[in-house]
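In this view, the complex is presented without one of its protein chains, the others remaining in place.
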Amino acid sequence: MHVTIRVAVAGASGYAGGEVLRLLAGHPDVEIGALTAHSNAGDLLGRHQPHLRSLADRGLVETSPAALAGHDVVVLALPHGASGAIAAELGGDTLVLDCGADHRLADAGDWEAFYGSAHAGTWPYGMPELIVGEGRQRDALRGARRVAVPGCNVTAVTLGIQPGVAAGVVDAADVVAVLAVGYSGAGKALKPHLLASEALGSAAPYAVGGTHRHIPEIEQNLRAAGAPSVRVSFTPVLVPMSRGILATTTAPLAPGADASAVRAAWEQAYADEPFVELLPEGQWPTTAATVGANTALVQVAVDARAGRVVTVCALDNLVKGTAGAAVQSMNLALGLPETAGLTTSAVAP
Amino acid sequence: MHVTIRVAVAGASGYAGGEVLRLLAGHPDVEIGALTAHSNAGDLLGRHQPHLRSLADRGLVETSPAALAGHDVVVLALPHGASGAIAAELGGDTLVLDCGADHRLADAGDWEAFYGSAHAGTWPYGMPELIVGEGRQRDALRGARRVAVPGCNVTAVTLGIQPGVAAGVVDAADVVAVLAVGYSGAGKALKPHLLASEALGSAAPYAVGGTHRHIPEIEQNLRAAGAPSVRVSFTPVLVPMSRGILATTTAPLAPGADASAVRAAWEQAYADEPFVELLPEGQWPTTAATVGANTALVQVAVDARAGRVVTVCALDNLVKGTAGAAVQSMNLALGLPETAGLTTSAVAP
Amino acid sequence: MHVTIRVAVAGASGYAGGEVLRLLAGHPDVEIGALTAHSNAGDLLGRHQPHLRSLADRGLVETSPAALAGHDVVVLALPHGASGAIAAELGGDTLVLDCGADHRLADAGDWEAFYGSAHAGTWPYGMPELIVGEGRQRDALRGARRVAVPGCNVTAVTLGIQPGVAAGVVDAADVVAVLAVGYSGAGKALKPHLLASEALGSAAPYAVGGTHRHIPEIEQNLRAAGAPSVRVSFTPVLVPMSRGILATTTAPLAPGADASAVRAAWEQAYADEPFVELLPEGQWPTTAATVGANTALVQVAVDARAGRVVTVCALDNLVKGTAGAAVQSMNLALGLPETAGLTTSAVAP
Partner (left out) sequence: MHVTIRVAVAGASGYAGGEVLRLLAGHPDVEIGALTAHSNAGDLLGRHQPHLRSLADRGLVETSPAALAGHDVVVLALPHGASGAIAAELGGDTLVLDCGADHRLADAGDWEAFYGSAHAGTWPYGMPELIVGEGRQRDALRGARRVAVPGCNVTAVTLGIQPGVAAGVVDAADVVAVLAVGYSGAGKALKPHLLASEALGSAAPYAVGGTHRHIPEIEQNLRAAGAPSVRVSFTPVLVPMSRGILATTTAPLAPGADASAVRAAWEQAYADEPFVELLPEGQWPTTAATVGANTALVQVAVDARAGRVVTVCALDNLVKGTAGAAVQSMNLALGLPETAGLTTSAVAP
């Protein structure tokens, strides 16, 4: 007998919502239910997501608890701050996956310092591969009914550096991460610096100097992975591509550690992961090799002259960085195969 | 009982071969067999196709009839001129799909004029949606054991304009097609004008003035669709994107035809096609909405002031333009569902 | 004695205004006066045009006749419809260059049909190279005090095809033009389809089917060049570059004309032009070779099989397509060397 899971998507006309729908449309166990939006309510989906042909004639209704009720799963792809109230009205049996930031942080003070509003609470964190003590975060996701999907930049930095943190071969007290990021991470907001004319042929940093909201989430993850002390310098740089994050993360080589210990830490961390892959030595990840796939590609090297470990992690911000993480977490929460509806084959070149 | 089809791919380290593999890796009825290459033989596939993680550890062997023997299907993604000799050595029961040009043209004189070598012969043409008299080309593909996969630019122009040709509402004697094309269509050849520095920020025409090899193939298709007389002005323009073809094709409005007759012709032509879609009136195709999908998106308008019908067709040159057409034809030839292993959901934005 | 010309720029925070300023900042005879804007009035220019360092600390004042008064030259880079009222308040001795469309068309009916508002009148047309009967338009610009700067797409199509029209070797009654255009031509308007995420990796047509406002202006030019009858099918396609227009324009080869007559017509037309260049036979223009320069690069071929002449013209929409045309016209109007402040060296790659 085949049980079909009915999934509603709130924020279906945005980039994150569209990517969730793309994955769900190919998921063998899913039936897509209500599609909701705010300013685009009343339109057909095909007007806003012309690339999703099988759903082009589906209508968008106003986002509301009523519209989302009666589904097995609700995916929220809403602006920050909007998910708490809606989730409160959805039954405890409904699996709610929040692609926004609202429920990611455990520390209310961090939330308030970086987001400037009241903390909505903390949900199980949807990064199955996160190293938590001796185990992985996926255990906390089995059977969960609320999941906070991680931030896309956070995922790239965390997956890049956590093996070294967990194994104690790097010093997490001086992490420096600089990310080349594509424009889709900024969503469909109409802001001048997101115009094509500004983006084409340019590289543009933003949120420099410790102000980016993803910083406390990275710190939280590295503490979970075992870091006694964490400090992260984090700089994202917009580059002219639609999708993709390439995170270059470095940390001092820990006293007593060497290149072989580093290699061993990374190999061991990801040997059994279906979606995180340490590349053969000497081959460095590119974002192109992850487009549309749920993969994070990782490489690591020791720079002896500088005394630092350098790791690079590439992923598709809309897949492993958002929608793929949501589907992977959904699979775990519902007891489906973790890889259902997800692929490791990217659309390249 | 589930029968698995064993498929070999020749030219597996190139762009077309890589895309065939991407689709086959997700095809429910396929097992991937031998992977062959020429200058890259001996390498692991992951070195050349890092985006295909499930096949990264597969080895590339030298392309030869022996290496390709013993498979149910062989896909040839080789330089023009290389497929005839190999196919001759493969058994008549083996389904051979040639992604090259060698077996597309029925007229040996056209072949010799545009390719400058001896004609290898003509195979069933792998464009299921091609209008052929009262029927479609797909009927000729059922049970076929040799298939000539169409040219990517040809597919975009043909699917764009053929409804009007078949219905007699445009005059095919004065077709003008100008195409914005991505760089992957040029393959991995190391030529100066294909360098990123040259491509970024630039639009560059090539093969202008009636010299492009795809011209006789377009003419052949429009004659098949019923044109009493065909002349095609064809200009491709390289633009800074990796994938995609956007073909703008115009032809004079036929005497007596009007906008409603034009609309009706296009609607009727594609009403039942799974992979060619006429968009709602006023919505124009973009290549982004086809990336990774096997879809061709089409729109049409009548320009009364100029006396011309203008149609735009967008598709992914590596999917509907090459590898997707191969898989779709394979499905038809083997009696599988035509859509198996193919999607209409594109990876956008 | 060196006379310095004082120039004010209205719309200084936009793309066209910024490019006018870039050229004026390097013009040996110019002093930059008032800089005006509307929503950005009150800001420093450096906030909106960070690439113009020598003017970064200049303030933007509200656009008004008073602010623009007292200059030798006023360049208007305003939305369509805004220039007529302002120009009426500027003295007749002031040279006013309108980068908008308001004063380009001679036929009020065309204006109303394509722009939907009252016609503001007709000014001398700022395309010095336009063939007008036996002469060139530059003669009409000497001493002018009002100049209508041409549309960017119009310039590319006109410069591409006019030699054949004037020489009678092509039939202007069936012109087809398809243009690959960069995003800066659309200005800084905040529209969803202009977002970087939408543009990157995509080609997107717009104003298809005879609706683009540049059509009557092209027709007007080709009539000036001597065409007895003009019909133009015109389709612009946005491609992922910031600057540049590559116009592919075709027309039927006129009866009795041949390839050598075609070559001769193009050679003769541009032999003495400082900014329009017919490339050596076989070399096709790219937009990269025009970025930042005031050049239009042209090539032409005869497609005997299709019976058509194909010409390609590449230019920088913000320079030869807008700001460079304004400066070139200013030079002519004021009796300066026509090339002052302009370059033929592009910034490539």
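As written, the chains take the letters A, B and C, and residue 1 is the first residue of each chain.
Here is the rule we use: a contact is a pair of C-beta atoms (placed from the backbone, for glycine too) under 8 Å apart; a residue touches a chain by one contact, two chains touch by 3 or more.
None of the values given here were measured: they were computed from a predicted structure.
Student: In the full complex, which of C:207, C:259 or C:279 touches the chain missing from this view?
Tutor: Only one listed residue reaches the unshown chain, and that is C:279.
Student: So which of A:66, A:189, A:208 or A:271 would be touching the chain we can't see?
Tutor: Going through A:66, A:189, A:208 or A:271 one by one, A:208 is the residue touching the chain not shown.
Student: Among A:66, A:85 or A:304, which one is in touch with the chain left out?
Tutor: A:304
Student: Among C:184, C:220, C:233 or C:250, which one touches the chain that has been omitted from the display?
Tutor: From the options C:184, C:220, C:233 or C:250, the contact with the absent chain belongs to C:184.
Student: Considering the whole complex, which of C:13, C:162 or C:290 touches the chain not shown?
Tutor: From the options C:13, C:162 or C:290, the contact with the absent chain belongs to C:290.
Student: What is the set of subunit C residues that contact the non-displayed chain in the whole complex?
Tutor: For subunit C, the residues touching the absent chain are 15, 18, 22, 25-26, 46-47, 49-54, 184, 200-201, 242-243, 277, 279-280, 283, 285-286, 288-293, 295, 297, 343-349.
Student: Please output the residues of subunit A touching the missing chain, sorted low to high.
Tutor: Spelled out for subunit A, the touching residues are 174, 176, 178, 180, 197-198, 200-206, 208-210, 215, 231-235, 237, 239-244, 246, 248, 250, 252, 284-289, 291, 299, 301-308, 310, 312, 314, 348-349.
Student: Quickly run down the residues of subunit B that touch the omitted chain.
Tutor: Residues 15, 182-184, 186, 188, 190-192, 194-201, 240-242 of subunit B touch the chain that is not shown.
Everything that follows uses one rule, which is that only the chains that are shown with their structure count from here on.
Student: Do subunit B and subunit C, two copies of one chain sequence, contact each other through the same residue numbers, with over half in common, or through different ones?
Tutor: Both copies touch with mostly the same residues.
Student: Using just the Cα atoms, superpose subunit A onto subunit C and tell me the rotation angle to the nearest 5°.
Tutor: Fitting subunit A to subunit C on C-alpha positions yields an angle of 180 degrees.
Student: Quick check on this structure: which chain has its C-alpha centroid closest to the centroid of all protein C-alpha atoms?
Tutor: Central chain: B.
Student: Quick check for the class: compute each chain's Cα centroid; which one is farthest from the centroid of subunit A?
Tutor: C
Student: Quick one: report the Å distance separating subunit B from subunit C, using the average Cα coordinate of each chain.
Tutor: A distance of 38 Å separates the two centres.
Student: So, what's the distance in Å between the C-alpha centres of subunit C and subunit A?
Tutor: Here subunit A and subunit C have centroids separated by 45 Å.
Student: Which positions in subunit A touch two or more other chains at once?
Tutor: Touching at least two other chains: 15, 184, 200-201, 242.
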